[in-house]
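A single protein chain has been removed from this complex, and every other one stays in its place.
We call the chains A and B, going by the order they appear; numbering starts again at 1 in every chain.
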Amino acid sequence: MSDSNRPVLEVENLHTVIATQRGTFDVVDQVSFRLEAGETLGIVGESGSGKSMTGLSLLGLVPKPAASVVGGRVLLDGEDLRSKSEAELRQVRGRKISMILQDPQTSLNPAFTIGNQLLEALQVHERDSRQSLRQRAIQALRQVRVAAPERRVHDYPHQMSGGMKQRVVGAIAISCAPRVIIADEPTTSLDVTIQAQYLKLLEDLQRETGLALIFITHDFGIVARICQHLLVMYAGRIVEAGPVREIFNRPSHPYTRALLASVPTVERKVDRLPSIEGQPPPLHDLPKGCRFAPRCGFAETRCHEAYPGHSAGRSGHPRHIVNCWRAEEI
Amino acid sequence: MGDAAPLLEVRELTRHFRVGKAQVRAVDGVSFAVAPGDTLALVGESGCGKTTTARLILQLDEPTAGEIRLDGRDLRQLDRAGLRQFRNDVQAVFQDPWSSLNPRMRVREIVAETLICNQRLGRKELDRQVDAALTAVGLRPDHARNYPHEFSGGQRQRVAIASALISRPRLLVLDEPVSALDVSIRSQIMNLFKDLQAEFGMSYVIVAHDLGTTRYMADQIAVMYLGRIVEIGPSEEIFEAPKHPYTKALLAAALPSHPDTPHDREELAGEIPSPLEPPPGCHFHPRCPAFIGPVCETDYPDLDPVEGAGARRVACHLYRGAAVG
Partner (left out) sequence: MPPPAGGVARGSGRSFGLASRYPLVPITILMIVLVIPSFFADLIAPHDPYAASVPNRLEPPVFAGGTWEFPLGTDRLGRDILSRTIHGAKYALSISLVGIFLGTILGTAVGLAAGYFRGWTDRIVMRVVDVSFALPSILLALALAAAFGSSFEGVIFVVVFVLWSYFARQVRGEVLSLRERDFVARARVAGAGHGRIIFRHILPNVMNTVIVLATLQIGVVIILEASLSFLGIGIPRPTPAWGLLVADGRALVVSAWWVSLIPGLAILLTVLSVNLFGDWLRDRLDPKLRQR
C-alpha cells in the first residue's frame, strides 16, 4: 500500500466501557472505520448510541475514571494512538487531531481574550517567536472568516455572538493544521442561517487544507449536506456504514430505513410520518441479540438470540455494510 | 386566515424589556389569528420574539401594549371566573420534559394539576380523568403512581401532553415540543399531536426552529425577525413560494433531506443583529440580498397582502408597488 492512499485515520474494533453503580457496560463496541484525507465522515445516532463516546475514545479523552477504552486500535497516519502514553497523546491532540464541541460557551475561557486562547493553543505545539505566533493566530481567524481579525483578537468571548464564538473554536482547532478534526454537534446551538454559514465554512476549510472531518450528529440533514461517508450507530454499535449517497438511496438496516423515513423534510409536505415505536434500550439492559430487534418490525427469532455479523448493503457498493440478519431479504 | 370567528386573535402585541438603559423590543406590533382546529407555527431565529409571543399568549408575561383575544374576549378584561376558564382553555407543552415536570411530584398530581387548581372534583373523578388523559397519550393508568425520573424523555413528554390535555383545552401552545427528544421519538410525538388535534379539535400555536417539523405540523406560518412578523400565511404557500427575502434565506439555509438535493442557493451573509439595536427601517436590510434602496433603510414596510400570493401578507418594500388593498 503506498503512502498516498493510506487512510489518515483507521479505527479497528474500538471498545469502550463505562462503570456505573449497576455494573460495567459497553458504550462503544466493535466500532471500525477508516477516513481518508479531505473526507467527511458522519457518525449519526441518538442519545446513548455511543457516537460522542466514539469521538472521545479516539482522542483518549473519555471521562475517567468511570469510562475507559479497553480494546481496539486507533491508527493516525499509521501510528497507534492507543499505545501512546498520556504525555505523547497530548502532543498529538491539537496538532494532528483536534476537536470542536457542541457548546462554544464552554469551550472558550471567559477570562481570556480570544487572541490569548489562540496563542495558548499554538504555544503548546509550536516553538516560534511570539510575534510570528500572533500572526498565525490572526491567520487562523482569517481562515474561519472572522472579519477584521487584527481587532477581534482583543475581544473576550462574551463580546461575540454564538456563531462567532464557534468560529473561534474552529480557528483554535485548525490553528496547528491538524490532519483530522472531530466535530461533536458543533452547530446544534446555532441558528439555522448561522449553521448554514458554518457548514459552508467547514467545507471550504476542507477544500483548502485537505482536512479530514468526523462529524458527530443526530441530524440526517447535516449528513446529507456535508458528509461523504456515514456510520449509523445504535446502542453502542454500528448498524450500518457506507457512502452517504448509497445509504440515503438504499438504506439497508431497518433502523436506518425507519429513521430516515421518520424525519420531516422542509422540501415537501407529508401527510403522515412513519414512526419507530418504543425507545432506545438503556445501557444496563441491552438486548441479547440485535439491539434494535425489540423495536424492529422485521425481527425474527435469530435476531433476538445473537448479534448479526456484517453483510453487504443493498446498494452493492463495496464499502456499504450493514449489521442485520435479514439484510438480504428486506 | 379569513375565518369568520378565530379562536385566538392577537392584535398589535408588543413587549418591551428594559436592559440597563436600553430597551429591547422583543415583540413589536405582532398581529395574527388562529382559527379553531388550525395550527399556526411561529418560526424564526434567536431574538425574533417567537418565544416571548408564546409566553404572552399563555399570560406568563404581560404585554407592553396590544391585545390578545380568546373567543373574542379581551384577556385583560377577564374576571376571576373568566381567568379560570382561560386556564382550562389554554394549555402548554414545553420544550424540555426534564425541566417541565416537577421531579418531586407523582405523575398523577402533575397531570391533574389544572383540574386541582380550577375545578372542584372528587378524588374518584380526578383519578378517572387522569386515567383517561394518560390513556389518550399512550401511557398506562398505573403510570400515575410514578415519578418523572422513572420515565424516558419521550414518555415524559407524553406525561406533559397528558397534563395539558386534561382540562379539554381549546388551544395548546407548543414551545419547541420535540426538539429536546431523540430523533426516533420525534415523529411519535408529532403524530400524537396530530391525532389529538383530529380527535379533540384543538388549535395549536407552535414555536419551532426546525423547518421540517414546521412544515409537517403547521397549517399557517408566521415568519418572525427581530420582533416582527415579516411574512404570514398558509404554510404550503410559503414553503412552495416564499416571498420575503428573509423567508427565502431561511428556507435556503434549511438542511437538505438527501445528498443530491441542490444547496447552491444564495447563502445569507452576516449575523442576526442584536435586538438591543435593531437596524433602522426594515430590520433585515443589512443582510438583505434583495435590498432595493434608501427606502429599506428608513421605512419599516407594512405587512400587506401581496398580489399573486393568495392569503399571504408580506412586509417588504419589494412588493409595495404590487400591494393590493
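For the reader, a short list of remarks on this structure follows.
We take it that a residue touches a chain if its C-beta (ideal position, glycine included) is under 8 Å from a C-beta of that chain, and two chains touch if they have at least 3 such contacts.
Small disclaimer: the values here were computed from a predicted structure and weren't measured.
Interface note: of B:L13, B:A26, B:L70 or B:L101, the residue touching the hidden chain in the full complex is B:L101.
In the full complex, chain B contacts the hidden chain through residues 55, 58-60, 83-84, 87-88, 90-92, 94-96, 98-105, 109, 113-114, 117-118, 149, 160, 163.
The definition used in the following text is that only the chains that are shown with their structure count from here on.
Looking at the complex, you find that chain B touches chain A at residues 45-46, 152-155, 182-188, 190-191, 194, 209-216, 235-236, 239, 249-261, 263, 267-269, 271-272.
Note for the complex: chain A touches chain B at residues 46-47, 161-164, 191-197, 200, 218-225, 244-245, 248, 255, 258-259, 262-270, 272-277, 279-280.
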